[in-house]
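Dumping the structure here so I can ask a few things about it.
A single protein chain has been omitted from the complex, and every remaining protein chain is retained in its original position.
Naming follows writing order (A and B), and every chain is counted from residue 1.
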Amino acid sequence: MTDFILKRMVSLVLPFVQMLGLYVIFHGHLSPGGSFSGGIITGLSLIAFSLVFGLERGQEKVSERMMSLVESFGALWYGAMGLVGILRGTTFLMNKGAGVPLGAPGKLYSGGLILLITLGVGLKVASTMVTLFVALMEEEE
Amino acid sequence: MGELWSRILQNYPYVFALALFAIGIYTILTHSNLFKKVIGINIMEGSTYILFIAAGNIRGGVAPILDMGDPELVYVHPLPQALMLTGIVVSVSVTALSLALIMKLYRFYGTVDAKEIMKIRSEVRANAGRNQ
Partner (left out) sequence: MPGAISENLAVLIVVALLSTAYIMPLLTKIRKFHVAEFFAVFMLALALSGGVYLAREILHNGAFTYAVGGWPAPWGIELSLDAISGLFLITVGLVATPILLYASVDLVKDVGSRSRAAWFLTLFLLLVAALCGLGITGDLFNIYVMVEVATIASCAIVAARNDAVAVEATFKYLMLATIGSGFVLLGIGFLFVLTGNLNMAFIAQELSASWQNYPTALWVCLSFFLVGFGVKSALFPLHVWLPDAHSSAIAPSSAMLSSLAIKGYIIALLKVFYVAVGADIITRLPITNILTVLGMLAIIAGALFALAQDELKRRLAFSTVSQVGYIFLGIGLGNIQGLTGTFMHILSHAATKSLLFLAAGAIIKQTGKSRISEMAGVGFEMPVTLGVFAVGSLSMIGIPLFSGFVSKWQLLLGSLARGNYLAVIVLVGGSLLAAAYLLPVLRKAFFERPTQSAAVTEVAYVQLVAMLFLAVVIIMIGTFPGVVLQLAEQAAATLLGLEVLL
């Protein structure tokens, strides 16, 4: 695609879209939305880049290998966060009871492990969306 | 009869959800175009979202986020919403998987019509039988 307006618009809008995605991920425990919605928004911003500038330039920014690494990392991160509870002598995914400081309600850091868990899930969702897109695009060729 | 109608009107989201579910299944089973089958799946999954969200809803309730505000606030049930979020994730993955499969089928058979694929397959099988 060689549409000038489209390229300009996407490069103007994309930073804000990514910002919004990260905002939704980080405020999952404070406002509607969360890791899945935020991850989708972040992933879609990367997909939009590939759609407008072509799959090759998109791959230069975030390679498929990188994405599959992030995908595995997101899932493993979730498991690791769950193990914190077990290592502290309580049950799986235990948060407050395992001695994690909860923070002040209403502030960004207020859910203990929840923030870290949503971060992992958000990364996983975003990278999965990109991997799916790339896989479907490559099949076509 | 009047009582039945008033019951249906009271519970209209459930009736609506079941009708959509039936439409979705009808679409999957009767259309031979594979893309239309995928659309049917999405309609069917969408109907279950309506069922669950309606079941957890309270009129005038707000999103279940505890913000230390008004203690009089009525919150809607968060559990069905969480379940439906999972349902949305599932339907996204099923749709992605089926689209990938349709692409493969198109590459193998050159068509996205279930009937034509069946025809091609039976011809291939008949040829294989003759060759033996």
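Basically, contacts are C-beta pairs under 8 Å (C-beta built on N, C-alpha and C of every residue); 3 or more make two chains touch, one makes a residue touch a chain.
The structure presented is a predicted model; accordingly, all values stated were derived computationally and were not measured.
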Indicate each shown chain that the hidden chain touches within the full complex.
A, B
Pick out which of A:11, A:31, A:63 or A:91 touches the chain that's been left out of the picture.
A:91
Touch residues of subunit B, complete complex, unshown partner
14, 18, 21, 24-25, 28, 34, 37, 41, 44-45, 48, 51-52, 55, 79-80, 82-83, 86-87, 90, 93-94, 97-98, 101-102, 104-105, 108-109, 117, 121
List every residue of subunit A that touches the chain not included in the displayed model.
65, 68-69, 71-72, 75-76, 79, 82-83, 85-87, 89-97
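In the analysis below, only the chains that are shown with their structure count from here on.
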With chain centres defined as C-alpha means, what is the inter-centre distance between subunit A and subunit B in Å?
25
Can you tell me which positions in subunit B touch subunit A when the two form their complex?
63, 65-68, 85, 88-89, 96, 99-100, 103-104, 107
Using the touch definition up top, name the residues of subunit A that touch subunit B in the complex.
30-32, 36, 105-106, 132, 135-136, 139-140
